[in-house]
Every structure is written in C-alpha cells, then in structure tokens.
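Only one structure is covered here, and it is reproduced in the block below.
One protein chain omitted, others in place.
Let's look at chain A:
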C-alpha cells in the first residue's frame, strides 16, 4: 500500500505512455495517495520536451536525462551530447544525468563503445554539477572499474541493483547510493535480497523502474509508481525495521542527493 512520503527514485513516465497506460492519471493518483517524489528517467532524446513539460506541472515529479547504453552506436554523438547538456541546463526539474551505463546482457555494443558514452556523459555531469544514474547489467567488474576511473563529483545512484552486498559497498565507497527495484520482491532474488538487507540505510533508495519489473504481488500487471509500497514493505521486512523508519531514511537520502528541501 502506498504510504505518505514514499518515493520512486527511478521510473519511465513516457514508457508507460508508450504502453498505453493512463500514465498521467496513474502518476497524479500516486501523488494524491502520498507519493512525495518521483524521478522520471530518460534513456534517449525521445520526448525530452514533453517530459520537461509534464514535470513542470507536477510538484513532486523530477527528471533525469541521459543516453542509455543502447545509444552507443550513434552516428552523431557530438551533437546529441550537446543537445543533452543543453536540455539538462534548460530543465528546472532536472536533478540528475541518466540513465547511463554498461549492459552486456543485450548486444548493445562493445565495452569500448559503451564506456566511451558513459565517460562523455560523466564529463557533462561534472560540468553541470549533477549526480548520475547508473545502469549496470552483466557488467559488475567493468562498471566498478569505469566509475572508479571516472569519478563523478556528486556520484549518484546505481539503479535496479542486482549484484552482491560486497560490490554494493564498493559502489558506496565511490559515493554512490544503491537503489532497489521490484525484483527484490521476487522469490528467487537471493543475492538482491541480501544486498537490500545489507546496504547502509543512508545509502539506500527505492524505485519501481516502471513500467518494468512489477513487484511479486502485482507481477504480470504493468508497473507504475503506485506500486512502490510493495518494495518498501519488502525491504523494511528484510532489514527488520519499521516501515516509517525506512520511508524517512529514503526520503532524506533522496533529498540530500538531489538537494531538494
């Protein structure tokens, strides 16, 4: 159940739209029900304008813009990066650059190509003094090394975390927060559950990654920020702490990272 002051640190509003979900009703209703913040993440330049406009209308809705690893084969990287930087400057509600990262689960491109895109975007983040949102799939060691060698001044978030508690600590040592998505609620999510229980409370964030990764209780349904309560309850239970304590901590972490008061 969605509770007051819960937040969604990572979701894709316009992917919900693409799936023909009543995305505006869903996000507004979530805010009415108590959701305090939601961070709408971009993966490419699609819908930049619409997303900025929508965020401007809703108080708790913030944006992040960035190019996903799938964009690493772009023919016109220079102008696209310029466009990204300009968008981040122009969008008042933009609080981070992302999501960016490495993905060797899909055949998006070589390590070199994907890493180059990440490095270029980290440079932009550092110029604009923004945190970054990191996507990392089947690329544990590579991501750690890349982020170690390319430090972000305000670090950011390792989103939809799926590696071990030990690796989480290494990301935290680099200044990152660890964000858990609906897959932590899955029965076979052994290592993710271990990490969600182990990550220090002041480095923990929670997300839906909507419209993907619906939590176990609503698996099979399309996901949206209104489902964030299931993941909060699961993590509170895993850590053995009162829900309210988790809500307060995650809210503080989000506000601190994105400098929101």
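Details
Just so it is clear, a residue touches a chain if its C-beta (ideal position, glycine included) is under 8 Å from a C-beta of that chain, and two chains touch if they have at least 3 such contacts; residues count from 1.
By definition in this document, contacts and distances are computed from a predicted model.
Remark: of the listed names "Transport permease protein", "Diguanylate cyclase", "Phosphoribosylformylglycinamidine synthase subunit PurQ" or "Tetratricopeptide repeat-containing protein", the one matching the undisplayed chain in UniProt is "Diguanylate cyclase". Considering the full assembly, A:3 is the residue among A:3, A:120 or A:239 that touches the omitted chain. Considering the full assembly, A:219 is the residue among A:28, A:120, A:219 or A:239 that touches the omitted chain. Within the full complex, the residue among A:20, A:76 or A:112 touching the omitted chain is A:20.
Take chain A: the residues that touch the chain left off the picture are 1, 3-5, 18-20, 34, 106, 211-212, 219-220, 222, 244, 248.
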